[in-house]
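The complex appears here minus one protein chain, its other protein chains still in place.
Which chain is which? They are A, B and C, in the order written, and residues in each are numbered from 1.
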Amino acid sequence: MAGPYSEKVMDHFMNPRNVGEIENADGVGEVGNPACGDMMRLYLKVDGGKIVDAKFRTFGCGAAIASSSMLTEMIKGKTIEEARAITNRHVADALDGLPPVKIHCSVMAEEAVKSALEDYARKHAG
Amino acid sequence: MAGPYSEKVMDHFMNPRNVGEIENADGVGEVGNPACGDMMRLYLKVDGGKIVDAKFRTFGCGAAIASSSMLTEMIKGKTIEEARAITNRHVADALDGLPPVKIHCSVMAEEAVKSALEDYARKHAG
Amino acid sequence: MAHIFFDHISTTPLDPRVYEAMKPYFLEWYGNPSSHIHDQGQAALVAVDAARGAVAGLVNADPREIVFTSGATEANNLAIKGVAEAHAKKGRHIIVSEVEHFSVMNSLLPLGNRGYEVTRLKVDRDGKVDPEDVRSEIRADTILISVMHANSEIGTIEPVAEIGRIAREREVLFHTDATASAGHVPLDVRETGADLVTLSGHNFYGPKGAGALFVRDGVALASQLDGGFQERGFRAGTENVPAVVGMGAAAGIAKAEMDGWGDRLRGLGKRLRDGIEATVSHVHFTGHATDRLPGHVSFWVEFAEGESLLLFLNLRGVMAASGSACSSNLRGHDEEDLVASPVLRAIGVPSDVCTGSITFSMGKGNTGEEVDEVLGVLPGIVRRLWDMSPTYLDYQKRGTR
Partner (left out) sequence: MAHIFFDHISTTPLDPRVYEAMKPYFLEWYGNPSSHIHDQGQAALVAVDAARGAVAGLVNADPREIVFTSGATEANNLAIKGVAEAHAKKGRHIIVSEVEHFSVMNSLLPLGNRGYEVTRLKVDRDGKVDPEDVRSEIRADTILISVMHANSEIGTIEPVAEIGRIAREREVLFHTDATASAGHVPLDVRETGADLVTLSGHNFYGPKGAGALFVRDGVALASQLDGGFQERGFRAGTENVPAVVGMGAAAGIAKAEMDGWGDRLRGLGKRLRDGIEATVSHVHFTGHATDRLPGHVSFWVEFAEGESLLLFLNLRGVMAASGSACSSNLRGHDEEDLVASPVLRAIGVPSDVCTGSITFSMGKGNTGEEVDEVLGVLPGIVRRLWDMSPTYLDYQKRGTR
């Protein structure tokens, strides 16, 4: 039975990649709010201007979990500039699309990586 | 299959009694109007204060035809007074009832006999 | 006894293939499409959306433009009241023909109390609206024109493409009630220029309980059934999944086969009409001679009343209608509910004879033998009623009406 989500979304929902924390992460981003039904926390390990590891914890719907998982896959190995260029559209497309009401989950993923990179920049500014 | 009408109505509709004219009738009553969908003409033969024959012609629906037929059956052999006492209710009851929208057909029957008796009274007043 | 159904304008027999398509959605896939988070709901949602595509295909619409309703009455109510409510700021003038179905006419009634004005267009003897009348009645505050595609009582097909052109030119919304025609004659919403089109499943061999309103993309319409978020907000309420699936299946079949049905039914219609003309005197055919629904033969007989004709026909196994189903409705409270047919009055049938109208409407299952059987019984029935009728007697005595 085809579900409300694409097979890609369901795959990442059922088998989310990179769930967890990074101790002493170089950047942490947190977006969303459980009151709105979704909250995403993203941990980054950066080395030589590259994202060498990414992990997440997410409270939320299927699309939120899948977007988080897909995002971590997408940014691993990318430079900071490349990661900053990722948009919600990229995430949604990589998931073979999201229902219109769930687009905000991919927006959250975009915001999470931006927030984590800002945290990284702040920590490594000095 | 039970129809919209009682079996009695259908019997009188399919096999109407006393259809026709009476030449030189003692009383003729005509009520209704084809524009309203129904018109009933009743012919009476009166002898010794009694209705000895009755015939009708009716243009109209199933209930109109059945009411006419039933009416002629009911008044044959009755005295003028008895016939005058017949109400639409008697006709409808004798037919085992009529749908609410068709009650006016039994009213027409009542009016037809009254009208024919008036005609008789007028003709035999002198 | 014979069982000859010549009353397809009231409803059509379900196509067995449609029933087969519906079956899985009774016992096996009974889910609610709103619960599409799980398999049962998802199956229902997928089925409804497939049906939406098929119904859209029938009239060359986009699936997003199809709003499922419980039937044609609801679709007409939604079109009329929905446009009236959503466009009240622009104006409150509505144009309709005087031969619209009660579900259009009576939808206008509650609007009367809210300052809406209605212009009723006259029709000619064939029941046709003159598109030029539409043009000349359009005012600055006109928000809607509603002219039906085909009239069920007299079969006439209206010049909707011309009306649509004028409506578009003048930027007025155009609704057409295609209840009697959709699935029987081609209807392309793009060519017609209609903004809203009413469709009815049970009128083209689909199930009762499903209709649809085509709503051209971008047309503002106020929902009339409020509640959950079904049908993109145009119509709340759990979808009648099996019926919607059935309407989709019927639409697919009609699209593929209606040209063939039409040709056959036009042949049967001619055979029936010619036969009646040859065997029954004092008959007057109604509606347009050629621009009409295939297999539809309507007429009135002098000196005979319609209900009695129908009863006798039914006793011989022939099922037909007298005027609109409504006008022979025996379920009313009192005789006020037995209205004379407004359509027959509109085309100028004298009121003292219009009660004697008959509509034979054939469908794809009818045969030439059935036509002949009807032709075999009709003259005798008419004769029988004439012989009972005082008006026929007078006519014969006077040699004139």
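Definition applied: a contact is a pair of C-beta atoms (placed from the backbone, for glycine too) under 8 Å apart; a residue touches a chain by one contact, two chains touch by 3 or more.
Everything numeric in this text was worked out from a predicted model, so none of it was measured.
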List the shown chains that the missing chain touches in the full complex. A, B, C
Among C:Leu58, C:Ala72 or C:Leu293, which one touches the chain that has been omitted from the display? C:Ala72
Out of C:Val219, C:Met319 or C:Val377, only one touches the absent chain, namely C:Met319
Out of C:Asn32, C:Asn60, C:Thr119 or C:Thr279, point to the residue that touches the absent chain in the complete complex. C:Asn32
Hidden partner sits against chain C at residues 3, 5, 7, 10-14, 16, 19, 22, 26-27, 30-32, 34-41, 45, 70-74, 76-77, 85, 101-103, 106-107, 109-110, 202, 207-210, 222, 224-230, 232-233, 236-243, 307, 310-311, 313-314, 319-322, 324-326, 328-333, 337
Touch residues of chain B, complete complex, unshown partner: 1-4
For chain A, the residues touching the chain missing from this view: 3-4, 10, 13-14, 16, 19, 21, 30, 33-35, 37-41, 57-62, 64-65, 99-104
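One rule holds in what follows: only the chains that are shown with their structure count from here on.
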Looking at Cα centroids only, farthest away from chain C lies chain A
I'd like to verify one number: the distance from the centre of chain A to the centre of chain B, where each centre is the average of its C-alpha atoms, in whole angstrom. 89
Any idea how many Å lie between the Cα centroids of chain B and chain C? 39
